[in-house]
Structures are given as C-alpha cells and as structure tokens.
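Got a structure for you, written out below as structure tokens; questions coming shortly.
All protein chains of the complex are present and in place, except for one that has been dropped.
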Amino acid sequence: MAGHGEEKLLNLTLNVWRQRNRGDAGRFETYKDEARDISTDMSFLEMLDVVNERLIKSGREPIAFDHDCREGICGQCGVVVNGSPHGPRKATTACQLHMRSFQDGDSLTIEPWRASAFPVVKDLMVDRSAFDRIVAAGGYISVRTGNAPEANNIPVPKYDADLSMDAAACIGCGACVAACPNASAMLFVAAKAEHLNLLPQGAPEKDSRVLAMIDQADGEGFGNCTNHGECEAVCPKEISMAFIARLNRDYLKASLKRPRASAAAGGAG
Amino acid sequence: MSVVASSPAAGRRPAPRSRLQRFLTSSIGLKLIMAFSGVFLSLFALGHMLGNLQAYQGAEALDAYGALLHKEPALLWGVRLGLLGLVGMHIFAYLALTRRNNTARPKGYRQRKWRESSYASRSMTLTGPLLLAFIVYHILHLTTGTVHPDYEEGAVYHNLVTGLGGVNGLIYIAAMAMLAFHLWHGVWSMMLTLGLPEGRYGSLGRTVATIFTILVTVGFATVPLAVLTGVLHL
Partner (left out) sequence: MELKSNVPPGPLETKWTQHKFDMKLINPANKRKYSVIVVGSGLAGASAAASLAELGYQVSCFCYQDSPRRAHSIAAQGGINAAKNYQNDGDSVQRLFYDTIKGGDFRAREANVHRLAEVSVNIIDQCVAQGVPFAREYSGLLANRSFGGAQVSRTFYARGQTGQQLLLGAYQALERQVGLGAVKMYTRHEMQQVVKVEGKARGIVVRNLETGEIESHAADAVILATGGYGTVFYLATYAKGANCTAIWRAYKKGAAFANPCYTQIHPTCIPVTGDHQSKLTLMSESLRNDGRIWVPKARGDKRAPDQIPEDERDYYLERKYPAFGNLSPRDISSRAAKEVCDEGRGVGKTGFGVYLDFADAINRLGVDTIRERYGNLFDMYERITDEDPYKSPMRIYPASHYTMGGLWVDYHLMSTIEGLFVLGEANFSDHGANRLGASALMQGLADGYFVIPYTLGNYFGTVRTFDKVGIDHPAFQEARAEVAERSKRLLGINGDRTADDFHRELGKIMWNYSGMGRSEEGLKKALVELPALKEEFWKGVRVPGTDGEINQSLEKAGRVADLIELGQLLCLDALERRESCGAHFREEYQTPDHEARRDDENFCHVAAWEYTGEDSTPVRHVEPLTFENVHLQTRSYK
C-alpha cells in the first residue's frame, strides 16, 4: 500500500517496574525472551498483551497495566517509556503508539506515572482519583437536570467555543503530572477550568471554580507549576500551556474580588 | 465492610481560611508573588544596568550619578527597603514552592527524557540561590566596600575599576551568565504566570524574554569586560 511501511519483527529488552500493591517497595524486572518477534504493526499495549500471554503460559504473573478504550480517548492507559510519558511519539497515547516507533534490539524502560498524588497500586497502575476530586471540587457548571434554557438562547462566539473545545479535549490521563519535573497537575486543572470559564454558561461560577479547584489540587499533594512546558510536550491531546496562563489570570482576578456573601457551592440535590 | 478508599471525599481540601491566607498558601498565589516580585526585580536590573553604562562616560559622570542616588537618604533607603522586600517575597515564594515540589514526587524515574523544558527552567532552583549569594557579595563589595581592599566612599568609578579586575571581573561575568539563565526562563515564566500570552503559547513571550535577557546581561557584562580589557581604566 502507498506509504505503508512493511511489517517487521522486533526483538526487544523490557525493563518493567513490578510492584505487588501499594505497600510493596517494587523493583525493575527484565524481560527478553518474552519480548521477541514483536510485530511493528502492534500497538504498544498489544505488545504488552503478547508479553503477558507468554508470562501466563510460563506460569508467571502478567504485568498489570491500566487501559480501556484503546483508541486514545478514555485516558486510562499511560506508562512512561524510556523517560517519556506515553512514549516518544507526539500527540499519541500509549494505546495508539505503535511498535514501528521502535527499532530491533531496543531496550525499553517502562515505568508507572510517578507522583505522590498518584500512588502506584500495582505494577504500572496508579490511583488517579485525585483528578476526580479536583473536578468534584468545582469542575462543573451547577445546572440541575431539567432546568436548562433553550440551547440557542445562549449564543457562544465560534472562537470561544473552539478555544473551549481545545481545553475540553483533555482526557485526564495524567501524563502532564507524570512529565512535570514538579509533578504539578496545573495543565489538567487549567484545561478543565478553562473549558468552562471560556463559555458564557460557565462565567457565573468562574471565581469560585478556580479557587476551589486550585485548593483541591494543592491539597492532593501535586507540585507547583514553574512553567517548564514538559506537560504540553507530552499531552496526547496537545493542550496548550496558554490555558495555564489563563487560569493564573482567572485566579488572580478571583483572589482580588471580594467574595459574595451567598452560599458558595450552590444547592445540593 | 465497604467504605472504600477510592470513594472521593472532599476531605483533602484545606479548611476555609482568610483570603490573604489562601492566596499566600496556594500554588498559584505563590507563583503570582514570585512573578510580581520578579517583574520589579527585572526592571530594577534593567535600570541598574543602564546606570552602570555611565561608566563609559568617565569617572565624573558615574560619580555624579552615584551622588545623585545618595542625595535623598530617605528615598535611597526607601528604594533599598523596597528591593529587600521584593527579594524577600521572591525568596519566600521560592522556599514555599520548592518545599512542595520536593515532596510531590518522592520516587523519581529511572530514565528521563526532557522534551520541552530548558536547562534554564530546570536550573532555576540552582541559579536563584547562587544569584542571591552573588548579590550579597556584590553589596559587600561595591556598596559597603566591606570586602573591597581599595574602597573609597563615593568614588564609584574608582571602586568599579579597581574592584573588577582579575578574578573578580571573571566572577562578575560568570554571575551575569547565571543571571542570563535565570532571567530567560524567569521573564517568560513571569509573563505566563501573570496570564499575558494570548492564543497559542510561546513565540511572543519567548522573544520578549530573549531580548530582555540579552539586553540586561550583556549590558551588565560589558563593564567588567571593559575593565578586564583595559577599556575602562583609572
């Protein structure tokens, strides 16, 4: 086929982080025989599938890793491959990374996301529930089912809608945290907050949203953003650091305003 | 039974505090303090550099400039205290942010590949303290004369030329190289923190940072260089 590289088989050496559970200290293990004859047409996770099948058949425990949709959108997969979250390819999740990105004889070091806010639960799986809690703290618009106005009553300039969508494309995989030298979650928080802040529907809660989300992110133990830019470079959805700048600005504005007296979070159900 | 660890509770959020307290302890608040003090320190550096350039107009001009600065002690001390305050804010933010960053990743990676960060951005925590040490030295050297063997009160040009020869000149030039790293990331980072760049990130902010850094650090470095090469002499 036009432009289609021919399938090749690779023999690889894998150095994989193995850790039984949260409490275990963990260690690297090396797999060589299990990583032979890997087709370049396989995805990275399919390569791990093959290795796991071989491990199981030889009576050993397979490598636990998170994954679900395998089409780059659910955000559940993610491992650090040779020092890069989701591997070397730009704008690509581990499930969509294909083995044609590697050479025969390559040695791959495969590690979990590392951050105190993302404790390892087993092997390459980490607990990212901190992200859910950040959203629960304010990453929403407080609208109850059923009381929405007619959709076209709220015109949204196309530019704003597009920019909001750029932010909303975040899949919550946590690669930004994994890549950040400070293990900061700022790109995630910025994407979520600015997706909503950019829309007229999200404007009324803008101030309380940014304050609450930053409070939560800080409380979870993520580091601080010092504008290294690693997050943006590894983000599989190429979310721009400009959203962090926007978030900073919104945070400053929110901090300068006098808080209103009314109840903060909006009515419970 | 089953109350589950993974069931998110809003528990880890810090307790409500005053607005100021919240600002002073939050990651973005600290960053803003860092950036805000950074803006004024950068502007001070620019002004200081421009002042230094008067050395090229000769001893008279420079000494007169020095005298002008000392004319109103209240103003002078006001500015000095202001600068001290800004440096204090800068250091306070640095300490608070760094302490948190150091605990955010207790276990590091075996292998690491940098894709976008620069040596400048990753060395901020090193260049910062080194610059502080340099500034202390610089004040003891050219402001108070404490460590200057040939210091004469009020003779700015003389102090400069006698103080920046030899190894000292090299130290000053090395410090400016360090300042270049610090400013290059700092100025750009400060703009981002203050929320300035619009649209797609990068180009404008980077360009401003690069021009500013070159201007300030090269401007500064020419003086010791001129002393070392004999362009400036007694």
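All chains are identified by letter, namely A and B, in their written order; residue positions are counted from 1 within each chain.
As a working rule, a contact is a pair of C-beta atoms (placed from the backbone, for glycine too) under 8 Å apart; a residue touches a chain by one contact, two chains touch by 3 or more.
Just so we're clear, the structure is a prediction, and the values are computed from it rather than from any experiment.
Residue A:Val121 is the one among A:Leu108, A:Val121, A:Leu211 or A:Val234 that touches the chain missing from this view. Although one chain is not drawn, its touching partners on chain A can still be listed: residues 1-5, 7, 20-21, 39, 41-43, 45-46, 49-50, 53, 56-57, 59-62, 64, 66-76, 89, 91-92, 96, 98, 100, 121-122, 125, 127-129, 131-133, 135-137, 139-152, 154-158, 161-162, 164-165, 168-169, 171-172, 195-196, 199, 201-202, 265, 268-269.
Here is the rule we use: only the chains that are shown with their structure count from here on.
Per-chain Cα centroids separate chain A from chain B by 34 Å. Residue ranges of chain A in contact with chain B, taken from their complex: 15, 28, 80, 82-84, 88, 109, 111, 114-117, 127, 129, 132-133, 136-137, 179, 181-184, 186, 211-212, 214-230, 232-234, 240-242, 244-252, 255, 259. Residues of chain B touching chain A in their complex: 6, 8-10, 12-14, 19, 22-23, 25-32, 97, 100-101, 103-118, 121-122, 124, 185, 188-189, 191-201.
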